[in-house]
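Left out: one protein chain. Kept in place: all the others.
Showing subunit A:
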Amino acid sequence: MSQIYDIAVIGAGSIGTSCAYYNAKKGADVILIDAGDIADSTSSRSDGNILVCDKQPGFDALFAKASQDMFPGLEKELDYNIEWTQKGSLYLTETEEEFEIASRFCSDMKQCGIEMRMLDHKEVLEDEPYLAKDIYGGLETISDGSVYPIGLAYAFALAAERLGAVLSLHNPVVDLKKEENYFSISCENGTILAKNVVNACGVRAPLIGKMAGLDIPIRARQGQILVSEQTFRVARRKVHEFGYMLTKFQSGDYERPVSERVKRNEVAFVFEPTASNNFLIGSSRSFVGEDIRSEIDVMQALAERAIRFFPVIAGIKVIRAYSGLRPFTPDHMPIVSGTAIPGFYIAAGHEGDGIGLSPITGKCMADIIAGEETFMDLSPLSFERFSN
């Protein structure tokens, strides 16, 4: 009889590696399984923003803040350079109307304990001198930061391994069966037995769910990114348009004054400087299955939108373009919970927040499996919420 692990985590992205780490930290015998390598999919195609500014006031913001608060200690705890920086983030508002919506949002978030402040026209231009001169104002979030996402997944995976977790990489799961006291996980390189399973497969979570007989409502929401050449410091920290909130949640009556091309590709300007003086430009949204080919129309919309906010970008070269898949759920909240199948857990569906929410997700998943109380009521993240 082969070994029965306490926990098999399927998926070695930022979420799965974090789940492996925090469970191993609690003393569980953990095996981390992935069809490919660590951070092979969404985690190697995302930006590294660790944000609370783009969460909704209430549970969403508090959960994200709890995760963000874990980052300053992670580098030391995991003994890995994850390039954590905490310079805050800046939202830009194009119009008075946007500024008004942002102001209401700012005061709601402050009530949740998120440190934010409005910047008027003059202040925002002082903050980022290369901004277009007509930017109406801004909203600063003090605690926002950034990491190197691939590094983060490696940091968690290697730290888990040091705690005794087994890494079973390049080993696709082909089937999963519930026996009386354990799960039998058929993989290409043999069968793995475990008392508990954590499905941390991001956009592929529905495939693993199906093997267990669960219908997980996660869809791949594609996003494209442009990478600039190494250049001068166009902006000192993460800058994005407040319209991003409106496109992310597809909500509100407010219509941005944008071109057809920007609108049809659901493009909202996101700027992230990297440690090596390039910068990334996002963001777009579309449901195109698992297609991660770049699309010229989207690339042009991204560039157009970036130049609108930072005209100086028109003279800077793009050296790369790539896209990735966000694991999207219908209510934009992840699933971090158990299921009707005892021992089968889901940690997936973080859409564009998987990097930022990975520490708290792993920690909560370890608490849930151990039967301990989580730091707050996680019912908004339950799988059950989709059962109707």
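One rule holds for everything that comes next: a contact is a pair of C-beta atoms (placed from the backbone, for glycine too) under 8 Å apart; a residue touches a chain by one contact, two chains touch by 3 or more; residues count from 1.
Here, contacts and distances are computed from a predicted model.
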Chain left out of the displayed complex - its UniProt protein name, from "Thioredoxin reductase", "GntR family transcriptional regulator", "Branched-chain amino acid ABC transporter permease" or "ParA family protein": "Thioredoxin reductase"
Of the residues A:Asn81, A:Ser294 or A:Ser379, which one touches the chain left out of the display? A:Ser294
So that we can see where the missing chain sits, which residues of subunit A does it touch? 291, 293-297, 300
